[in-house]
Structures are given as structure tokens and as C-alpha cells.
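Excluded from the complex is one protein chain; the other protein chains are retained at their positions.
And then chain A:
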Amino acid sequence: MMATLGKTASYTIRTLCLVHLVHTNFYEFSETRGESMLPTLNATGDFVHVSKYYKDGKKIEIGDCIVASKPTDPHQRVCKRITGMPGDIILVDPSMGSKLNEYSTIIAQRIQDSKENHIDDQEYKELLDLMDETSTSKLSNFNEYVKVPPGHVWLTGDNLSCSVDSRTYNFVPMGLIRGKIVAANDFNKSFNDNFWGFRWIKNNYFTLGGKE
């Protein structure tokens, strides 16, 4: 009996290690969750086919969807799109510079409302100071241009308004790239609908008058 137990254990361990090796170095099929890649990937129920040939950023191009470990939490993995390669110059987030987003605009509106309702000088002065402190020129790191260092990439989700990406955790070293997403299956759809909604995840980026 001990012999068969030992034999089963030995087969199990060999199979598990083989599966683990394939999973890390060749191909993976796993679930994604989150709205940061809409409309490319669904918020729930989407399973992606990941090719591990592109591990560590090998032969990766701008516009590829990749799976990477988060720099600030390596146990967590993120699916994002590469929107900057080494040497590219990136404008971090022009939408953060919009007057509509500025807290100082909201303060100015409050001052306007308060003037109609008569506020005292102390409160008015405090509101003016707050408006000055929160104006774009002082707060915004988002309206800057940055250059991607060698060996790093700039990642953004397709759903920019709902994505924590390089705009938050800065450049991502290529050593954290775990693989490239080549295709996806949507299990919200039925089997008859193109094999559970199978589709290739394409790279639609092109360079205008760029290199041949």
C-alpha cells in the first residue's frame, strides 16, 4: 500500500511540475477581472490566452496587451496595454489638467455662491488660499512630459477613466512583464456564439510615416 501511495505521489509531483513549467514559460489560460480594459476585455467572465514567449518584454511592441506584475505589489498581476516603449516621450495625462477637474474651479464657484450670501473676510481669505494651493500649476504632475527609460514601458488600460496604471505607479520595468495576451474567450456568451466568444486581441497601433 505504501508503494502505491508513493507511486501516486511521485506521478502527481511530476505532473504538477510539468504543468507549472508550461504555465510559466509557454502558455496560460486564466480569468481577468476589472473594468480597466473595457471594451477590449469584459469586466467579468473573460478568460484570456496568454503567451509566455513574450516574458520579460521579449519582442514586445507598442500597442500589445500584456500581463505584468504590479511594481508596488508583485503578487498582484495586471492586464494593460503598452502605450510607451523605451525612448518614447509621454504626456502623462492631459485630462487631469482640464479646468473641469480642477479643485480650484470648484472653490471659485463656492466663492461666487458665498459672495451672493455674504461670507466674512476670514473665510473668504481662506477660500482664496485654498484655490491658489490647488491650482493646476502647483499640483499637476499630470501635465508633464516624461521620457521612458531604457528597459521600461508605459502601461495604460483601455478604459482610461477607470484604470490604475502607469499614470499612478510610473514606468514598469520589462522584467515584470509576465506574458502577452493573444486571444480571449468570453464565458458570458454561449458555446454556439463563436466558441464562447473567442476573439484575437489585436494590436491596432501603427506609426504615422514611421519606420518601415
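In this section, a residue touches a chain if its C-beta (ideal position, glycine included) is under 8 Å from a C-beta of that chain, and two chains touch if they have at least 3 such contacts; residues count from 1.
By our rule, contacts and distances are computed from a predicted model.
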| item | value |
| --- | --- |
| Listed names "Histidine-containing phosphotransfer protein", "Mitochondrial inner membrane protease subunit", "Guanine nucleotide binding protein (G protein), beta 5a" or "Integrator complex subunit 13", with the criterion being the UniProt name of the chain not displayed | "Mitochondrial inner membrane protease subunit" |
| Option from A:Val67, A:Met85, A:Leu176 or A:Ile201 whose C-beta touches the chain left out | A:Leu176 |
| Of A:Asp56, A:Asp88 or A:Asp186, the one touching the omitted chain in the full complex | A:Asp56 |
| Candidates A:Gly6, A:Gly87 or A:Gly151 - the one touching the absent chain | A:Gly151 |
| Residue ranges of chain A at the interface with the undisplayed chain | 13-14, 17-18, 20-21, 24, 56-57, 69-75, 149-152, 173-177 |
